[in-house]
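Only a single protein chain was left out; the remaining protein chains are all shown in position.
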Amino acid sequence: MGEIGIGLVGYKFMGRAHSNGYRQVSHFFDVDPKPRMVAIAGRNEAAVSHAAEQLGWEGYETDYRRLIERKDIGLIDVSTPGDSHYDVVMAAIAAGKHVLCEKPLANSLEQARVMMTAAQVAGVVNMINFNYRRVPAVVLARKLIEEGRIGEIRHFRAVYLQDWILDPSFPLVWRLKKELAGSGALGDIAAHIVDLSRYLLGDEIVSVTGSLSTFIKQRPVEVTSGGGAGLEATSGTEYGEVTVDDSAHFLAKFAGGATGTFEVTRLAPGRRNHNQFEINGSKGTIVFDLERLNELEVYFVDDPGDVQGFRKILVTDGPHPYVGAWWPGGHIIGWEHTFAHVIRDLLEGIRTGVNPAPSFADGYRCQAVLDAVERSSASGAWETPVSV
Amino acid sequence: MGEIGIGLVGYKFMGRAHSNGYRQVSHFFDVDPKPRMVAIAGRNEAAVSHAAEQLGWEGYETDYRRLIERKDIGLIDVSTPGDSHYDVVMAAIAAGKHVLCEKPLANSLEQARVMMTAAQVAGVVNMINFNYRRVPAVVLARKLIEEGRIGEIRHFRAVYLQDWILDPSFPLVWRLKKELAGSGALGDIAAHIVDLSRYLLGDEIVSVTGSLSTFIKQRPVEVTSGGGAGLEATSGTEYGEVTVDDSAHFLAKFAGGATGTFEVTRLAPGRRNHNQFEINGSKGTIVFDLERLNELEVYFVDDPGDVQGFRKILVTDGPHPYVGAWWPGGHIIGWEHTFAHVIRDLLEGIRTGVNPAPSFADGYRCQAVLDAVERSSASGAWETPVSV
Amino acid sequence: MGEIGIGLVGYKFMGRAHSNGYRQVSHFFDVDPKPRMVAIAGRNEAAVSHAAEQLGWEGYETDYRRLIERKDIGLIDVSTPGDSHYDVVMAAIAAGKHVLCEKPLANSLEQARVMMTAAQVAGVVNMINFNYRRVPAVVLARKLIEEGRIGEIRHFRAVYLQDWILDPSFPLVWRLKKELAGSGALGDIAAHIVDLSRYLLGDEIVSVTGSLSTFIKQRPVEVTSGGGAGLEATSGTEYGEVTVDDSAHFLAKFAGGATGTFEVTRLAPGRRNHNQFEINGSKGTIVFDLERLNELEVYFVDDPGDVQGFRKILVTDGPHPYVGAWWPGGHIIGWEHTFAHVIRDLLEGIRTGVNPAPSFADGYRCQAVLDAVERSSASGAWETPVSV
Partner (left out) sequence: MGEIGIGLVGYKFMGRAHSNGYRQVSHFFDVDPKPRMVAIAGRNEAAVSHAAEQLGWEGYETDYRRLIERKDIGLIDVSTPGDSHYDVVMAAIAAGKHVLCEKPLANSLEQARVMMTAAQVAGVVNMINFNYRRVPAVVLARKLIEEGRIGEIRHFRAVYLQDWILDPSFPLVWRLKKELAGSGALGDIAAHIVDLSRYLLGDEIVSVTGSLSTFIKQRPVEVTSGGGAGLEATSGTEYGEVTVDDSAHFLAKFAGGATGTFEVTRLAPGRRNHNQFEINGSKGTIVFDLERLNELEVYFVDDPGDVQGFRKILVTDGPHPYVGAWWPGGHIIGWEHTFAHVIRDLLEGIRTGVNPAPSFADGYRCQAVLDAVERSSASGAWETPVSV
């Protein structure tokens, strides 16, 4: 096909990670079309022009609408906070662009539904960036389950633990404000483990009960505020209210009969990015930890009795998904590589016209589960995720 | 004080472990009174006489009532399945004996309450054998929390995962029958982690929501059946109904504000005895795993920024509780040693008249939590544990 | 056979561990003859009589010769420092007693040779207590090698790292004096890993080159000195010379072609008892660490390509050696249990007349390797262990 022009909205943490993915993908994978990094959009011209240069974009726009209008751009990538996803994505779809959107799809379930439907009607390739689906070790886990090597799945349990807002003097950044972020740990990191459960089990959550908590209720107001992930602490003396959860936990039932146990928090000292899951089937167990994302632990019931044990598989060898494109076995990859994998499959989807998962529909279904958790936290009862 | 005569009821798995504790305690700890292993009771004379000899008891009785009547016995130890606890314990209390009882205290919350009250009224020393409170690493965890070194506790999460009934041809042993065991994984292993949460946090669970599951609903009927833990598989062709849960998960709120997440199962391949907990406080995190019970992982927020990390403390050195009595640092102890620690403190309690924890009251409160989980599993709502 | 009377010489660290083994073995293993703990010997009557009571011995003697003379004793167990082994063992053999001797067999290779020959001529059962041969995980490692599941062995590498004399104010105990201990880390802990290499590979070391070091050359003189392992630090102001090595490392060639790399030190901060080995064969790798002695890590080349990885085998299940006698799978054992395993096999050897390994001949061959290391440390050249 040749090339496809990319337009990126947002240039903070996620914008940097997406840019890196576009820069790298063609050097390691045989992609068609190849991405051309046409322009990046942001409101602050000084900042966005600097970002364009540093991140390797040919140009920039200070209005996302102009980005979307450009004829040399075929794919719009949305890496801004959740409150702007709806407007940007809907405009991109209306212009017939393919879209990659950061999670959560939107800050409300209703908006997410509209976006999903619009993308489907328009027939554009649409993808939500649950990048952990493309950690090679996670893909291996899915493969083992799909091939029946773990047997019938009985239990899925996952935590996603972080500690970046542990310090009470950490400021009231956008991720801690409901009007911008939609929710807190729930939408930010529970979204990942709910999506992983759906992907890994190939199953849907049909009922949840859970609870959200906010332990640190006030934080210093940031003096400066940008459009992205401002992760720096300030010495503000004014305090504002934290309007999102900093932790959440919930139980789930899957349609296929498995149980689910989920917990997320941003207040777990020492857990920088501890996305860990364990899956128990009738024939084996799988364990994964994002802080050691090159490894997968697997136990097989059918191993001989004297040598049964959890195998620590270093998922860096040729037989494993994606990693063959990088380096020889034993040369580990990093967190950022997952974005290149997402983009590789997205480009392939654009060529073939087969929408790769996770699509907006996956983003919507994930959000429906989180919505049910929020309702359950209020009602105290088991709640059913809204179906499409 | 000299000596105290011990009478043990039950000689299977738990009876063996308790016997070992009585045999060993005086050789490593300076106990007063010293335990004298007077007699063991069981209904099958051939079996109980053989057990008495193998386990180091001076004699035996074929009726627990005769054991309780003996003047040379001051402490009755109840290591039988849960359905017999009430009768044996009540008789022992009536006879003015001190009592150590295996968990669960009883198969019903009401019986547990009666037993607790009876022991308190009689003024006998009463203890329930939640032996994991006396793993040295667990005691260290409690100490760190008590001294404020982990800060205000926000999250407690624990799993207790096993796999001993994973094979569907494993027989319908007493632990899988409600009339004998009371409940399944819930009463057997969730009891341990609920008790640990109460001990470690020094706090009470005030609300729970949860669910119990039974995945394998029928199992081969055992041809032979004993009074204890028959763990051998048989080739039975007749099937009977499994009347207890093989897994359970629940969320909890503690009075002090912390959240709790609990999960237990007997169907986790490769998890032989994986009792693992993590505690997140405002100043640190603690992690423990029973399969590596000599170790404790601790993270301190206050460590210098360039060397923050989880410490793997090998809890075998002099400064740590109990272990100084065994071997020099680095020489690990086993699971069984926890029983000697329990007995050491029980004997000390008998001498001083200060009832050591966990008392029957602790057993009762733990059971009240499990009872609330069972009610929640039926109602689908958050339930409050019954208070005394 | 009934019973055999045991006489133990020495009651410090090793005496306590051996006593525990004799007390426990009959309660878990079906031994014949059963050990009767007749008497313990030591020069200090107050101390030895107290030890006899605490450790469970029927009586005591203040002269090891009287112990050996006793008709009711069939097995002499020598748990004293190395300088006394020769006299005690030779007297025991002369009296026709079976002998279990702590390592090293003697403080000189020549004495070891004489002791070995004397035991063989007398036809008594003789065993040297390399107890780590009977860690269940180590036995499993040997079994895997013996069955060819690791293939042709190319590399053996082991460290034994401790830190108990790291503090320069730790006193000049007997283990730091050449005239009492023979050598330092070499004889004490390198002995263990050399023996393990011989056991695991079923092969002999034919050449070594190495070096011994003493980093802390002076230490406070102990005011009080006993006949055993005085491990307490004192505030002595007088200093004496450390006359043994505190670390050693050496390379080895095995007769079968494998290479060996060995290192020991008592100056490795944080390494309490880190006896770790790795074996690389043509078909797999084995890794063991004494601080996690219930586990064995094994890698098999023949595993399917997508699930190759080191298995962490929890060696506590029925199929594994020895552990079936203790507790159900997942209930870990401690360091001390290895002594019961040694005694179990020693008693079996006495019954059958088949001398169990490691015999005095094994002790001699191990010592010949260490002797060659000492010679190499002086000569700077590869040295060949003396053969019998």
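The chains carry the letters A, B and C, assigned in the order they are written, with residues numbered from 1 in each.
By definition in this document, a residue touches a chain if its C-beta (ideal position, glycine included) is under 8 Å from a C-beta of that chain, and two chains touch if they have at least 3 such contacts.
In this text, all values refer to a predicted model and were calculated from it rather than measured experimentally.
With respect to the chain omitted from the figure, which of C:R70, C:H249 or C:K312 is a touching residue?
C:H249
Looking at the full complex, which residue from A:S211, A:T316, A:S359 or A:S377 touches the chain that isn't shown here?
Checking the options A:S211, A:T316, A:S359 or A:S377, the one contacting the hidden chain is A:T316.
Of the residues listed, C:T209, C:N273 or C:Q367, which one is in contact with the missing chain?
Counting the whole complex, the residue in contact with the absent chain is C:T209.
Residues on subunit A that touch the omitted chain in the whole complex?
Touch with the absent chain occurs at residues 13, 17, 19-20, 23-24, 26-27, 54-56, 162, 164, 231, 271-274, 291-294, 314, 316-317, 326-337.
What residues on subunit B make contact with the chain left out of this view?
Looking at subunit B, the ones touching the missing chain are residues 140, 143-144, 296-298, 300, 303, 305-314, 317, 319-320.
So which bits of subunit C touch the chain we can't see?
Per the touch rule, subunit C residues meeting the hidden chain are 154-155, 157, 159, 161, 166, 209-211, 213, 215, 247, 249-251, 253, 257, 259, 261, 263, 265, 267-271, 278, 280-285, 299-301, 308-310, 380-382.
To be clear about the criterion, only the chains that are shown with their structure count from here on.
How many Å are there between the centre of subunit A and the centre of subunit B, using C-alpha atoms for each centre?
Their C-alpha centroids are separated by 41 Å.
Express in whole angstrom the distance between the two chain centres, defined as the mean CA positions of subunit B and subunit C.
36
Counting only residues that touch at least 2 other chains, which ones in subunit C make the list?
Correct list: 314, 317.
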